[in-house]
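Right, one structure below, let's go through it.
For this view, one protein chain was removed and the others were kept in their places.
Chain IDs A and B follow the sequence of writing; residue 1 opens each chain.
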Amino acid sequence: MRNAYLNYAGKRLLQAAVVVLLAYVFTFLVVSILPGDPITSILHDPQNAFTMEQIEEIIQAQGLNDPIAVQLWHALSGFVSGDLGLSMRSSRPVATLIAEVLPSTLILASSALAVALALAGLIAYGSQFLPRRFGQGFVRSLPSLFLSVPNFVIGLVLIHLFGFQLGLFMVIDPNSFWATVFAAIALGIPISAQIAEVLVANLDNESAQEYAAVARARGLRQSPLFFRHFLKPSALPVVTVVALMVGEVLGGALITETVFGRTGIGNLVQRSVVTQDLPVLQAVVSLAAVVFVLVNLIADLVYPLLDPRVKILGAVAVRASASTSETPSPTVTA
Amino acid sequence: MTISFTSTLSRKRLRAPFVAWGIPPSVALSFLILTLVIGWSLTPSLFSSHDPFVGIPADKLQAPSLAHWFGTDQLGRDLYARVVHGTASSVSSALIAVVIGLFVGGLIGLLAGFLGGWVDIIFARLVDVLLAIPSFLLAVIVVTALGFDTINAAIATGVSAVAVFARVMRSEVIKTRQATFVEASFLSGGSRWHILLRHVLPNASRSVLPLAVLRFGLSILVIAGLAFLGYGDPPPASDWGLLISIGKDYMKWPWLIYAPAVAIIATVLSLNRISRWLRKTD
Partner (left out) sequence: MTDHKTSLRLSRRSLLAGSAALTVASFSGISAFAQDAQAGGDIVFLINSLGDTWIPNNSAISSFQGHIWGHVTDKLVYVDADGAASPWLAESWEQNDSATEFTLRLKNGVTFSDTTPLDAAAVVANLDIWYAGRTEDGINPIGLFPKTYDHAEAVDALTVKVVFKAPTLGFIPTLGYHGSILISPKTLETPATEQADLSKSFGSGPYVVDSWKEGDFVKLVKRDDYNWGPAAVGHTGPAFLDSITYKLVAEQSLRVAAVQAGQADIGYNASPQELQSLQEEGFVVATPRYLGFVNGWAINTKIAPYDDVKVRQALQVALNRQEIIDTVYTPDWKLATSFIQSNVPGATDHSALLAHDAAKAEALLDEAGWIKGADGLRAKDGVPLSLTLHSNPYLATAKAVDELIAQQLGRIGWKVEIRAYDVVTFGEKVRYAGEGIPAYEVTRSFIDAGTVAGILTDANKGENWFNLGESDARINDLRDKIAGAGSLEVRAPLLDELQAYVLEQGYFIPRTQIVQRIYVQSPAVKGVVYNGVAYASYYTATKASA
């Protein structure tokens, strides 16, 4: 059993490493398709008034004309030894750039997940215990609505209402408490919808079970019923969805950080994309892949704790079915 | 997946005519909205008499009124006309995205699930890589490589959906393959292609279709997001996302944001509703 587990863990880790490495190469190839890079772009700035000959000279001097394969080899050998290289845009180490902005994104992402879970919980609770005629239908339609509103629209509306009309936060200080809360709400709303959908579906399932009827008949109050008997068994698919959501939070941060003016990973990507700063993009994509792979690994390991029926080796199968056949929507997010 | 989207009120009032066909009123309403959207995209000039590209500069930034239902923009163009004329591009780009996701992803999933073995392993790695990159980040990077315009944004969105389609298709194919009737067909000497086309594909498509409809709505959002970040068509195009992105520069005149936003929300909401309904009726 122990050997089997180690075998399994080793295999998963190796797979993860391959995925991350491929993601790195993939980004390199995709971004290299288009001519242009930050250095050349600065040279082309009309204010600089460089002639084409001067530009050629400078590009030559910096080795930007090397064949793609040579460039990839340089980048890849650096990456494998842990060197993320220099940003072409700012000439500063990529690792420094990421370290500077990571805390902001981690705060935003974790608050957004917290908001999402809280909202999803509320929706789930409402879906079970609000009167059928009043409110339940509305609450049940919320996830659909949340998934239909572009998240930049939510952000813009929140900023206008709470930042300017009510003056709750200073727009120019996006790291303040309230600014962070509203950014987290903007980012969390679409995520909450996907968690809520899974949660509600599972709760409906549970509440149709016999034991729920028995518990109700025994006069168990709503809250204990909700938390003890409904929520716990539903936790398993929720963990799956949340694990899948982590990548999406990073993607969503791209827009939310831009709208709220936060200096995080999403903002760094945005700045790097417009200048085609390849080393930074590669590093961020690899980082996202690492996070995704790790979180899913952790989710696998958490499974047996949540549901004793699941043995470690069975986890993969359960997760696969939880994420594809049972609930098609969580994997398909914007 | 038994989420009802109807409000109790509308259910009561609208019930009668649709119940007979088994269509809930909210689904009927969704179809109605989509019909309007399709109308907008096919014959925009039927729905709006104003020119979406030429405005009267002196009439710029007017609030919504009878003459201009959604108000006018910074160059005095009728915003309603711009929203209506922007529909075709918004809808068709989302369609392109879904078609790419569906065909490329579907093919990968089909081959991986049906052939198994090495093909499955290689495709599985590829799908893993695509899944490990957050889909919006992936779309942004692909659109960078292709250049910034709406068609490229659509392609990028499609690429970012490939993994999802591949995954669902693969699991459906495997499920069907193991079903008794397929086993039986194998035993009775049916050719691989015959089985694939006759049994596996129709069965798998039953769950892929609702996904495609859902994905269609999401693609509208993703493409709007890309346009918002500046990766869409240049003006005077009037894709919905682009309109919002222009509108954000004029937040003192909020209808510039709200009008296209409502168009997006209504369309995506309708698509989501229909997708759910398809899944349930199946």
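One rule holds for everything that comes next: a residue touches a chain if its C-beta (ideal position, glycine included) is under 8 Å from a C-beta of that chain, and two chains touch if they have at least 3 such contacts.
It should be emphasised that the depicted structure is a prediction, and the values quoted were computed from it without experimental measurement.
*Asks:* Hey, which of A:11, A:74 or A:92 is the one touching the hidden chain?
*Replies:* A:92
*Asks:* Can you say which of A:20, A:39 or A:201 touches the chain missing from this structure?
*Replies:* Reading the full complex, the residue touching the unseen chain is A:39.
*Asks:* To test your reading of the contact rule: which positions on chain B touch the chain that is missing from view?
*Replies:* Output for chain B: 53-55, 57, 60-61, 74-76, 147-148, 230, 234-236, 248-252.
*Asks:* Going by the touch rule given at the top, which residues of chain A touch the chain that is not shown?
*Replies:* Touching the chain left out of view, chain A contributes residues 34-54, 57-58, 61-62, 86, 89-93, 97, 100-101, 159, 164, 167, 170-173, 258-259, 261, 263, 267-268, 271, 274-276.
The working rule: only the chains that are shown with their structure count from here on.
*Asks:* Mind checking the centre-to-centre distance between chain A and chain B? Centres are C-alpha means, answer in whole Å.
*Replies:* From the centre of chain A to the centre of chain B is 21 Å.
*Asks:* Would you mind writing out the residues of chain A in touch with chain B in their complex?
*Replies:* 15, 18-20, 22-23, 26-27, 30-31, 33-34, 132-134, 137-138, 140-141, 143-145, 147-153, 156, 160, 197, 200-201, 204, 247-248, 250-252, 254-255, 258, 269-270, 273-274, 276, 281, 284-285, 288-289, 292-293, 320, 324-325, 327-329, 331-334
*Asks:* Which of the residues in chain B come into contact with chain A in the complex?
*Replies:* Contacts found on chain B: 1-8, 11, 125, 128-129, 131-137, 140-142, 144-147, 161, 164, 167-168, 171-172, 175, 207, 210-211, 214-215, 217-218, 221-222, 224-225, 228-230, 241, 244, 248, 251, 254, 257, 261, 264-265, 268-269, 272-273, 276, 279.
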